[in-house]
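Here the complex is missing one protein chain, while the rest keep their positions.
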Amino acid sequence: MLTDLTIHELGARFRQNDATPTEAAREYLDRIAALDPKVKAYLTVTAEAALARAAEADARFKTGAPLGPLDGVPLGLKDVLCTRGVRTTAGSKILEGFVPPYDATVVARLARAGAVILGKLNMDEFAMGSSTENSGYFATRNPWDLSRVPGGSSGGSAAAVAADLAAATLGTDTGGSIRQPAAFCGTVGLKPTYGRVSRYGLIAFASSLDQIGPFAKDVEDAALMLQAIAGHDPMDSTSAAVPVPDYAAGLGQGVEGLKVGIPAEYFIEGLDPEVETAVRAAIEILKGLGAKTESVSLPHTEYGLAAYYVIGPAEASSNLARYDGVKYGLRVPGARDLIDMYSRTRGAGFGAEVKRRVMLGTYALSAGYYDAYYGKAQKVRTLVQRDFQKAFERVDVIVAPTTPSAAFRTGEKEDPLSMYLNDVFTIPVNLAGLPGVSVPAGFTKGGLPVGLQVIGKAFDEAAVLRTAKAYEGATEWHKKKPELGA
Amino acid sequence: MPEPKITMREVEQVARLARLALSDAEKERMRRELDGILSYIDKLRALDTEGVPPTSHAVPMTNVMREDEPVPSLPQADMLANAPDRSGDFFRVPKIIEE
Partner (left out) sequence: MSGEYEVVIGLEVHAQLLTRTKMFCGCPTAFGAPPNTQTCPVCQGMPGSLPVINRRAVEFGIKTALAIGCTVNADNRFARKHYYYPDMPKNYQISQYEEPLAVHGHLDVEVGGAARRIGIERLHLEEDVGKLIHEGNLETAQSSQVDFNRAGLPLMEIVSKPDMRATEEAGAYLRALRAIVVYLGVCDGNMEEGSLRCDANISLRKRGAAELGTKVEIKNMNSFRNVQHALEHEIKRQARALDAGERIVQETRLWDPDKGHTVSMRSKEFAHDYRYFPEPDLPPLDVEARWVEAVRATLPELPAARRARFMEIHALNAYDADLLTGSRVLADYFEAAVAQCGKPKAAANWIINELLRELPGDDERAVAACPVPPGNLASLITLIEDGTISGKIAKDVFEKMYRSGEDARSIVSREGLTQVADVSALGSVVDQVLTEHAKVVQDYKAGKKAALGFLVGQVMKLTAGKASPGVVNSLLVEKLSKL
């Protein structure tokens, strides 16, 4: 089935005229129709547009002039990315009917690469969450066990790749929202360096932390996706004017002589023994491939979570102030006056987690509290960054677990704090703005995927991908697929 | 019993600042949850950050600017298309009362 294939395998078929983009799009759309009622990854399926784009790609392959590796490839987009003319909700009721009049830069770049967009994927509301249970619409299921969560906030993006409902997808990562669901769903998930990919058109959650990145079936696909979206954008003042290397080129370099750091603070009491076992086995494999491992210390790791839960909500409370019923989205009717309209609209349109974080963030920025909370958290952020800088003086990459446990059951984590603890290994990487990937590293006895995280220096996605690729090459985890029927 | 990190009055004040209408049940729940979260965040206080500069941008950059060249605006229809209450060429909002 074409839907089993990776991007690079599909591309080869297209170029050999063995298959057409329309056939691939049709297969994916059929599979979505058959299986998505179970997985619930998609919020919006754009079948007509997808087939139209696929037909255009068909023509290009026929004349032997394809646009590149993504031409004709069916992809899904997290519903936090603005797509012109296509409903974009950020997983929230407050944007229920919102149709952006413009494309996010990454969406435009994918279109220029000839990609075929299948639809918009479910997520935790405004990217706040670690399970996709906070979606204003419905919860997405983990394809490996439908009674469990796919992770979040990019749960739909991860589940879609795991269930072969898209060849690859884009998600976003602010505190782990790509890497954690990738680990839970057994896919590759890459968070680039902050500033590597343009945020223009990304519905903002935490401006200094958000990054867009791919979910993919293997590391090579992730590299191809990153290649298409990375690069400076004049519309995003925080996007870096750093040249984009050829990510695919260095992939096969291997890890001979590569210095790999193992952070002591990531192997703590709360770490599930099965996860630990899988990660340690992965480290052994890397050693077997020639990597040199050494212990590193990231002493401020435990403070990262606390700092993140000040900075993230503070920036979010500001970014979400615009959702007020005036220009777009929901407006609750029957308000007495403007303030009543604002409060009722936001009260009705935002879910519980979003309200919690908006309250927390507003509090942290309010008069008298700024220094103690936001000011303090930004200083702790510096300390977390310095930890990584020091470690990277000695090693090239850092390898660690992605999450403290495998996917938990729907409804299991009701207490917000216990939900927040899911991100303890991913958050410091966002605070430091570094690139990180999660790759499949095995399964628990219960058949749930476990992820291995590789963290690199700023703008050194090449080293991260190369390490991930070497590990992947020595394992078969990524080839396993969940049993979903159809 | 440790002092609550946030009082009900503060919850109401913050809700007003944030323009969020909360039911009484929501307010109580919010107070409890925020209390828990703020207690957790308090561990930051233990950290000595004397002389440590704050980081507001993960990757240091300065002077990102653009030239003063006009770019076509989006058509009025596009910009008004999502308006919850449109009045001709304008967005309409309900009665404004100064607080």
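Of note:
Residue numbering begins at 1 within each chain, and the chains themselves are lettered A and B in the order written.
The criterion applied here is as follows: contacts are C-beta pairs under 8 Å (C-beta built on N, C-alpha and C of every residue); 3 or more make two chains touch, one makes a residue touch a chain.
If you're wondering where the values come from, they're calculated on a predicted model, not measured in any experiment.
The chain not shown here is touched by just one of A:54, A:314 or A:458, and that residue is A:314. Considering the full assembly, A:207 is the residue among A:207, A:293 or A:475 that touches the omitted chain.
Touch with the chain that is not drawn comes from one residue among A:324, A:353, A:387 or A:460, which is A:324. Although one chain is hidden here, its contacts on chain B can still be listed: residues 17, 19, 56-57, 60-71, 73-76, 79-80, 87-96, 98-99. Where chain A meets the chain that is not shown, the touching residues are 81-82, 88, 90, 95, 98, 100-102, 104, 199-204, 206-208, 234-238, 314-315, 318, 321-324, 326-328, 338-339, 342, 362, 365-367, 370, 374.
Note that in this section only the chains that are shown with their structure count from here on.
Chain A and chain B have Cα centroids separated by 23 Å. The touching residues of chain B, counted against chain A in their complex, run 6, 10-11, 14-15, 17-22, 26, 30, 33-34, 36-38, 40-45, 47, 49, 52-59, 61, 64, 66, 74, 78-79, 81-85, 91, 93-97, 99.
Across the complex, chain A meets chain B through its residues 97-99, 101-102, 193-195, 208-209, 234, 237-238, 240, 300, 302-303, 306-307, 309-310, 317, 321, 324-331, 335-344, 346-348, 350, 352, 355-356, 358-360, 362-363, 366, 372-373, 375-383, 385, 415-417, 420, 431-433, 458.
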